[in-house]
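Working notes, beginning with the structure itself.
With one protein chain withheld, the remaining protein chains of the complex are depicted in position.
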Amino acid sequence: MTLNEKIEKEPVLRLAGLTKRFGGIIATDHLDFDVRAGEIHGLIGPNGAGKSTLVAQIQGNLRPDEGSIIFEGRDITVEAPHRRAKLGVARSFQITSVFMGFTMLANVMMAVQAQAGHSMWFWKNTSMDSSLIDPAMELLELVGLTRSAQALAQNVSYGERRQLELAMALAMKPKLLLLDEPMAGMGRQDGGRMISLLETLKGRYSILLVEHDMDAVFTLSDRISVLVAGRCIATGSPEKIKSDAGVRDAYLGHKST
Amino acid sequence: MTLSSVRQLVVPNWPVLLIFVLLALAPVWSMYGGSDFTIRLLTRALILALAAVGLNFVLGFGGLVSLMHASFFGVGAYTVAILAHHDFNGDTLFGLPGTSNLLVSGPAAVFLALVFAVATGALVLRTKGAYFIMMTLALNQMLFFFMIALQQYGGEDGMQIYLPLHLSGYEFGSDSAIYYTVLIVLAFFVFLLSRLVCSRFGNVIRASSENEERLTAIGISPFHYKLVAFTISGAVTAVAGVLWAISQEYVSPADLSWIRSADLVVIAVLGGLVRVWGPLVGALVFVLAEYFLSDITVYWQLVFGLGIIAVVVLFPGGMLSVWATIRKINWGRAHDA
Amino acid sequence: MKLTTSAAAIALLFAVTGATADTVKIGFISTMSGPLGGTGNEASDGFKLFLDQNDGKMGGAEVEMHWEDDQAKPDVSRQAADKLISEDVDIFTGIIFSNVLLSSIKPILDSGAFYISNNAAPSQIAGKLCDQNFFAVSHQNDQLYEGLGVYMQEMNFDNVYLMAPNYPAGKDMMAGFKRHFQGKIAGEVYTAFGQLDYSAEIAQVRAAAPSTVVFFYPGGMGINFVKQYQQSGLMGEIPVYTGSHGIDQSILPAVGDAAIGVNSGAIWSEFGDNEANRVFVEGFEKAYGRIPSPYAAMAYDTARVIDAALTEVGGSIEDRDAFRTALETMDFSSIRGNFKFNTNHMPIMDYYMTVVEKDAQGRLVNALKSKVASDLEDGYVSECKISG
Partner (left out) sequence: MTTGLFVEQSLNGLQLGVMLFLVTAGLTLVFGIMDFINLAHGSLFMFGAFLAATFVKITGIFWLALILAVLATGLIGFVMEFLVLRRFYHRSHLDQVLLTFGFILVFNDITRIIWGSIPLPMPLPEILSMPVQIMPGVMYPSFRIAILVLGLIVALCLFLIIERTRLGMWIRAGASDRQMTSALGVNVGLVFTLVFAAGAALAALAGIMSGPISAVQIGMGEPILILALVVTVIGGIGSVKGALIAAIMIGMVDTFGRVMFPPAISSILIYLLMVLILAFRPRGLFPANV
């Protein structure tokens, strides 16, 4: 392996021995795991496997008990969530979490503004600030929300709000995108749109995709990891995971047969 | 109804211009047919409006229900009064002479309010929701009891300002002069804060009231922004306190009681939180309703209370939403037809 | 608010028809609404009684009454004062609380109107900041306790324990007491204003074992204190004394039998033996169905002072100097007995001792025991320089 290759293979995110306990329950159990640059890494597992807990630890809302989180070669285990966001860890929420009283455009503008890092500006009216509006409109176009840009987030459909989540995450020019069930609760049509949207992102972003929709995960992912009871029982290409006996027993068995 | 659903209400900004024009004409009207008292009454309403506009910056836009804004009001008023008191007595305070010059005591009042707001804000902003409400109430009570115990400045009796307050020699000769000063200061801060809420900083404040978790996830830690907003808000309310000292020539602990804080919240909510100038409507309604109702019956608080309940039940967005509601009805009709 | 009494209505009619020359405008600002509204209503009832008994006239002049509610808030009182000033009111009265009075008194006096106080008269206004147009019919604050000090000094009380709320009036009252009382003070305790529970302080009293307790607790605080003191079983062991208004009819029914045996000073008593007082007390009981409190009595006496001075000047207040001279020099017989205005326009008056007992009908009353001081002056008269 050449040096160049080694650098290329140095993952965007690496978890080493990550452990999180809630009382007697172990939600994350000495987990070793990585996300490589430019890949979509699917994360699946039955309910209660500890997927959301893991995402929260990577984002910083939960502090792990043991182990470390390395982001682009830098230990961010104890970094505050807004600092991680600044470094390039972006997250979309499992339960939709946007600024409900803002318009769709204002939501994305907020994220663009946060990324730009100049928020102690007191005078300039942002509703005419093209340095916020233009990138925000571009992102809305990317996720297909141009038409509802002026609608309040609380008045649009659930699917559109999920798309908005994605646009906000992208606005942060993330180096790692944490997508926590982006298709949850979506209808067939919306779900299909989301899949093709994520496909266009493939290769441009490093993505950790947590999703229940197996079709989506297997279509989109470069690699897939299977989480059961806080442990990673298998990692590999979709084909490899499909044929893994252990995975079938622990997880796929219930669903696909 | 949450703040975010109130934000659905479509309220245009032009009525505030109309209100200001009418207010600017009030002294002319009072000269022909009205009475001087109208000006005094409106002055009181406008000062309370400014105090509530200051409060509304954190209440309506930051979602922070502060019950300590009377203490900022009091800091403003007492600073002016205490400096004037030492000027009258010809003695000193911490080795500094007193003054009745508002160009000195006014900035001093605002500076003290800024310091007080930063110190208390750093404490209260650690808490949320009902705990925040109670933290602010407690701090307000502490300052209130402190001023009551401070016999040197009148204790519960309060203190009269005996020397005329002036701007480096210019004295307010009439009630109208004070009125226009108050009106201009109010207009200035309404404009200033209107700019502020639309700025990047304002976006962060509004976003923090919507969803702090989301804000953190996109890389902004709201604490410092909220602290800056809380400080600005306190300072604006302190400016109202300074105007209060000018207009009343008397300050007392009653001016910073928690009841005054609650009044300011009522004024802001009654007017409407979605616009910077909402509290102006609230203050006019509050002061005029109190005045006319108390002329009609000793049980006016009963009527007033029922009025508050009615507004909360029927118009959750305050008086501003009366407008939006009417518009909605008209729109509905047009749509049906 | 029962805004327009018949008197005011009639007066208004006259005002409209242009008979302004013989109309006197009186502004009565008091605490009518809210939790503290009790005393203000007592005062306005007393004032109204006089008008009702005299066909709405004072000294031959028609009276145009302007009733205003101050809600016990200084800024609301100031607003009411501003309004009445703009309506050219001649005489102001009615305010109960010192801080409320202080917020409004400067603009009132600046307007050239008179303030004739039925209750509030803090030490500033009796001394350094006295004014030629400010008169107190009722008392200077300290006077409510000065007579008690005189009495206890004469009776050689010793080892006395003082208790009052920690606010200016509380300090004034105790200062008034100590001005004449030279005996030993066993302890002096100031409690938070508006305190509800006094058990801790009462336990301290028991531990200090004084001969007597002198307390000043107005309104609800008085009800709390006296009830709790009686329940602690100390009432029989360590007698309690209070100044005038200390255990009056505005709180006595609420305290109930617990108040029996409380000694109280008094600048006025419902049993005062003079014709004017009988007219007042009987008239009040008939009109309102209760025993008048000193707040009602002082407002009634204030109305009588205005009436007497207007009589002197022939019913016109246009000549302010003449009206002032009348107030200063007239021979006025108060419902309290001897009375005249001092050079600082505070009253010079007599002082009585009373004790709470049950009367023949089983009602609690402050039974009159003795007159303990005559021609009592306030302590600030030397500080006042009213320029003629």
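All chains are identified by letter, namely A, B and C, in their written order; residue positions are counted from 1 within each chain.
In this section, contacts are C-beta pairs under 8 Å (C-beta built on N, C-alpha and C of every residue); 3 or more make two chains touch, one makes a residue touch a chain.
What you see is a predicted model; the values in this text were computed from it and never measured.
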Shown chains in contact with the undisplayed one are B, C
From the list C:Lys227, C:Arg278, C:Arg320 or C:Lys340, which touches the chain that is not on show? C:Lys227
What residue numbers in chain B mark contact with the hidden partner chain? 1-3, 59, 65, 123, 126-131, 133-135, 137-139, 141-142, 145-146, 148-150, 258, 262, 265-266, 269-270, 299, 301-302, 304-309, 312-313, 316
Those residues of chain C that touch the unshown chain are 33-38, 41, 166, 190-197, 199-201, 203-204, 206-207, 219-221, 223-224, 227-228, 231-233, 250-251, 253-258
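In this section, only the chains that are shown with their structure count from here on.
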Chains in contact with chain A and with chain B: which ones? none
Most remote chain w.r.t. Chain C, using mean C-alpha positions, is A
Chain nearest the overall C-alpha centroid of the shown protein atoms: B
Whole-Å distance, chain A centre to chain B centre, using C-alpha means? 44
Euclidean distance of C-alpha centroids - chain B vs chain C, Å: 36
At what distance in angstrom does the C-alpha mean of chain C lie from that of chain A? 75
Within the complex, chain B is touched by chain A residues 59, 61, 80-83, 85-86, 90-91, 93, 97-102, 106, 109-111, 113-115, 117-127, 129, 132, 152, 154-155, 168, 171-172
Of all residues in chain B, those that touch chain A in their complex: 2-8, 195-196, 198-204, 206-207, 210-211, 213-221, 225, 228
Touching chain B in the complex: which residues of chain C? 1-3, 32-34, 37, 69, 71, 73-76, 78-79, 82-83, 85-87, 98-99, 102-103, 106-107, 122, 124, 166-169, 171, 192-193
